[in-house]
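All protein chains but one are shown at their positions in the complex.
Letters A and B mark the chains as written, and numbering starts fresh at 1 in each.
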Amino acid sequence: MKSFFLAVDIFLCLMVFLCLYRVVFGPTLGDRIVATGAIGTKTLTILVIIGFLYGRVEMFLDISLSYALLNFIGTLAASKYFEAKREI
Amino acid sequence: MLMRDIIAIIMILIGCFFFLTSVIGLLRFPDMFTRMHATGKCDTLAVLMIMAGLIVHHGINLDSFKMLLILVFIYIANPTATHVLSRAAFRLGVQPWTKDKK
Partner (left out) sequence: MLRQKYEDVIAQTSVRIMVPFVQLYALYVLAHGHYSPGGGFQGGVILAAALVLIFLVYGYDDALDRLSLGTAGRLCSIGVLIYAGIGFICLLLGGNFLDYSRLVSILHVAPPKARSLGILGIETGVALTVMAAMYSIIMDVANSETNNNKGDTAADENQTGEICSSGK
């Protein structure tokens, strides 16, 4: 079971690297914000599975819940700011 | 025990498939609105599937209840963030991609 979790983790890290392409080369600003949110969601899944690998599940669950909250607030704040200001 | 592990492995593999679909959509779609469509829906469903698989693997426990809490939070927050972002882009006047525009 643990080697299966490790394989899923490596696969998800590969997905994060593919999302980085859209963060760096995205033609518009909205692409970058969307890709950052996607990286955040994949990161919190990786964190929970690492918790299962190391045996301390509850510690990594607390960390991932805090990270989900900050991801959400960051996206809300960025979109409200760019709706108000017309320039970067 | 073995039945529970098999169900957990199947659900985690379905979740990984949806993550792969979301990343392919993010890279290949032509416009910002369509990319938001792919990310907002497929990412949320993938996290739901993986968390449900881990809950089945771990059993009825306090940690499973916390994973249920993460699941409910992602279920509410991720689509709301996508909606707010696309509303901001629409109010700024971004034109969606149409087929004859190329």
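The rule we apply is simple: a residue touches a chain if its C-beta (ideal position, glycine included) is under 8 Å from a C-beta of that chain, and two chains touch if they have at least 3 such contacts.
None of the values given here were measured: they were computed from a predicted structure.
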| item | value |
| --- | --- |
| Hidden-chain contact residue, picked from the options A:16, A:29 or A:53 | A:29 |
| Hidden partner chain, residues of chain A it touches | 27-30, 58-59, 62-63, 65-66, 69-70, 73, 76-77, 80-88 |
| Sites on chain B contacted by the missing partner chain, in the whole complex | 32, 73, 76-77, 80, 83-84, 87, 89, 91-95 |
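Following the convention adopted for this analysis, only the chains that are shown with their structure count from here on.
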| item | value |
| --- | --- |
| Interfacial residue positions of chain B with respect to chain A in the complex | 5, 9, 12, 15-16, 19-20, 22-23, 26-27, 32, 35-36, 39, 43-44, 46-47, 50-51, 54, 57-58, 62-63, 66-67, 69-70, 73-74, 77-78, 80-82, 84-85, 87-89, 91-92, 94 |
| Footprint of chain B on chain A - complex, ascending | 1, 4, 8, 11-12, 15, 18-19, 21-22, 28, 30-31, 33-35, 37-38, 41-42, 44-45, 48-49, 52, 57-58, 61-62, 64-65, 68-69, 71-72, 75-76, 78-80, 82-83, 86 |
